[in-house]
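In this view, the complex is presented without one of its protein chains, the others remaining in place.
Take a look at chain A:
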Amino acid sequence: MTADVALQSISQSFGTFQALDNIDLSFGAGEFVVLLGPSGCGKSTLLFILGGFLSPTSGTVKIGGRDMDGVAPKNRPTTTMFQDYALFPHMSLRDNVGFGLRMKGMGRAARNAKAEDMLDLVGLRDKAGRKPHELSGGQRQRVALARALAVDPDVLLLDEPLGALDLKLRRQMQDELKAIQRKVGTTFVHVTHDQEEAMAIADRIVVMNQGRVEDFGAPEEIYLRPKTLFTANFMGDINLLPGDLHPAKPGIAHGVRPENVGLKGDVALGPATLDSTAFFGTYHRCHFRSTDAAATPYVAHLPLGDLPAPGATVPLFASHVVALQAAP
């Protein structure tokens, strides 16, 4: 099952701290949305509001068009997959996954069958009789996913579920998470502070900062055409151009990604000296400094073979320059 989600002017304050400031967002049914931002930006608070663990100071949450005001977590069409998995240590995997069905009053035979199907979905059917402490971190994570999906939620909320896994396992789980989401079609709202993870799994990314939405769009859009200075910086390296170089477009700053700085392009950056380089496998990461009085630093990712000698002065060019706002 699946449903769309609408957040209308959501604000949340804890004492004098404004955790969320007038958030307006809507997600389509079956969409994989990632809430991305540094710690303390309000992304987890927003997730808890969606799940019903927190009622917003003001604003409305609608899931499938239904107002969720005053609806307890257990009565919402949402389930949450928690950061530490929160599995029940005294129950077998089968009973863990079947717990939500048991609460709905489903009989033992039916819920065991359903629980085993869900475990099959995450590749753990053969371990149905085991206890959580017998599993590895990645396996526990899969059980938590199966448990949250077993009750057929319209919206699945994931609170930094991959945070505790090592890098390789995290990349593998991202692919699995995305594949499972495609298969079940449930709306996923996923919180993370890892922008690579966000780009790898999201249909659309919400970039958050200090309780506000900085940017909202497909990964390509967010990365290539960031709206704000914050988004541009958070999504990767960005070179800020001196005021007199950019094409006349409104904005407080103009930026260009390192891969769009090179020896040819639309905008001439002037001569620059190569200070240092580092080899990154598919490209060289080069630190340049302009030869004029400002000595503007530029980072460029040059393709293999294009590398000037260290200390050489070459004319630099940029393409795909974006105009950046101070705030959304």
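Structure notes:
Basically, a residue touches a chain if its C-beta (ideal position, glycine included) is under 8 Å from a C-beta of that chain, and two chains touch if they have at least 3 such contacts; residues count from 1.
Simple rule for what comes next: contacts and distances are computed from a predicted model.
Between the names "Spermidine/putrescine transport system permease protein", "Ion-translocating oxidoreductase complex subunit D", "Ni,Fe-hydrogenase III large subunit" or "Succinate dehydrogenase hydrophobic membrane anchor subunit", the one given in UniProt for the chain missing from this structure view is "Spermidine/putrescine transport system permease protein". Among A:90, A:108 or A:182, only A:90 touches the chain that is left out of the view. Contact with the chain that does not appear here is found for just one residue of A:32, A:99 or A:298, A:99.
When the whole complex is considered, the residue among A:79, A:195, A:209 or A:325 that touches the unshown chain is A:79.
Across the interface with the omitted chain, chain A contributes residues 51, 53, 72-74, 78-80, 82, 84, 86-90, 99-100, 103-104, 133-134, 147-148, 151.
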